[in-house]
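Heads up, one of the protein chains got dropped from this complex, but the rest are sitting where they should.
And now, chain A:
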């Protein structure tokens, strides 16, 4: 038998593949570095005028499903003269081998060195990816500090929610984009294309200046931070004549005009989400005071039911996924969610396609939706997020749900056949006492008692899941003090005891928690200023990697690095985390405009302390948070009154064009 001839894998001219391949048998899950997924795009390097490397700074299994990176990857690759490839954080085993063999940070698409690209875009959903950013920059052979880079290095652009305060990584990035990325990457591409066509006048400095002049790209090097003797910031001012005092966030309006992803990536290695995800709306005005996402993505912009239906149909046909996730910050709030769920359930009845609504609020309407979604037999878990244990603390955080509502909702779920519900809470919220947290135990006990009474069965369970609160920039809680990890851990211990105080009820209640130490570090990074960059660098030099993974995260390494670096600036870890700020303090992100009026945020913080609730502007008059007038945007919601039509089933095989016989 002769060896069959197979198509050789195309190897790009600047590919590191020949050097990378021999290392792969020596590392765990080598498939994650191979690329070539369905939906992946490899373009001719020489034919492209602007080249982007896009990174999600976590492992492939977490990074690949990221919606933001997939959208930008597709939007950029649709342009004929633009090339975009993806890169992810490599695990320490491969990092070590790459250093030993001189293999640089590479893209998974064509295995090209990241340093060869014009732009290196990094999307931060969480601040815990900062050390992975440093690994990638260093492995790429790019100078760690933006100030040391030359025209031979790509421009490093940060995006994602953490980019609303990029000050802790200001020394390491060249630019940051606040807000929606679709139009921002196109604008940046245009600027780079023109600058290159003109023969790169003025080099890197001129390019960064052109980006800064858009007023929506923040270039940290063009701003100086002055400090007061007590360590607080005195002011942040431009150090160049023609850069704006404030940089504004981007808002993409009319989501129907941006129906991405159209060609979702289908991973080769196992990933955390394997589904076709479609955003049904962006923004949220529920006004939960701890929620940064809800504050920085205003106003609400819905995607219409018909566009969602079309995207689902095309996305499934392209990818072959069996699960559809209808994403948003609070999916049941879409004005046509009922028709959307029943329409999709109808269309996919009798197939293997299941639907899920990841973020939902606590009310009985959700049970109806969940019934629709489980038509194909797969009954996914139900999660409700009261967030706070007592009515009082829920008024503080503006999470308007009463205990009675919650119990009624959960009991409805039990009587409709669900055996298990998950309740999500936070610990360490502003003004919180032990008593507030202990009420979670009462709530869980009552849920089980009512559930047993309603179903006549002992076979029902609930899980209490609780995490530490982290105050975030651009929220009313940006001034709040964090609780110390010992206090958090003490409350969690008390709560556990209280849940198990009744042995019969306690047996039906699962308890999951995250301890307080990682939250404190997340708090340092989320509200940090440029001085925190020294801590990040020290942690990274001492081996800090993958800080979002509990098995890699070392609290002690962060505490030690903070103790070594911060005293030189007259501040310390507590100063950044457990200290309450006052109204007039200049916050590190005050020059970055999320549209929210700082006076309104302060008023909402005062309302939180006096336990005053704030309604949603979708159903009550505008309360002047400031976003719409500042950003020239408006609420875009339905109902459109349209319905999803039955699908004509697609039969047979999906063949490439021209291969039909």
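In this text, a contact is a pair of C-beta atoms (placed from the backbone, for glycine too) under 8 Å apart; a residue touches a chain by one contact, two chains touch by 3 or more; residues count from 1.
Everything below uses one rule, namely that contacts and distances are computed from a predicted model.
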With one chain of the assembly withheld, which option in "XdhC family protein", "Cation:proton antiporter subunit C", "Radical SAM protein" or "HMP/thiamine permease protein YkoE" matches that chain's UniProt protein name?
-> "Radical SAM protein"
Tell me which residue among A:46, A:147, A:584 or A:653 touches the hidden chain in the full complex.
-> A:653
Out of A:144, A:209 or A:268, which touches the unshown chain?
-> A:268
Hidden partner interface residues of chain A, rising order | 1, 3-10, 22, 24-26, 30, 34-38, 40, 268, 320, 352, 377-378, 652-656, 659, 661
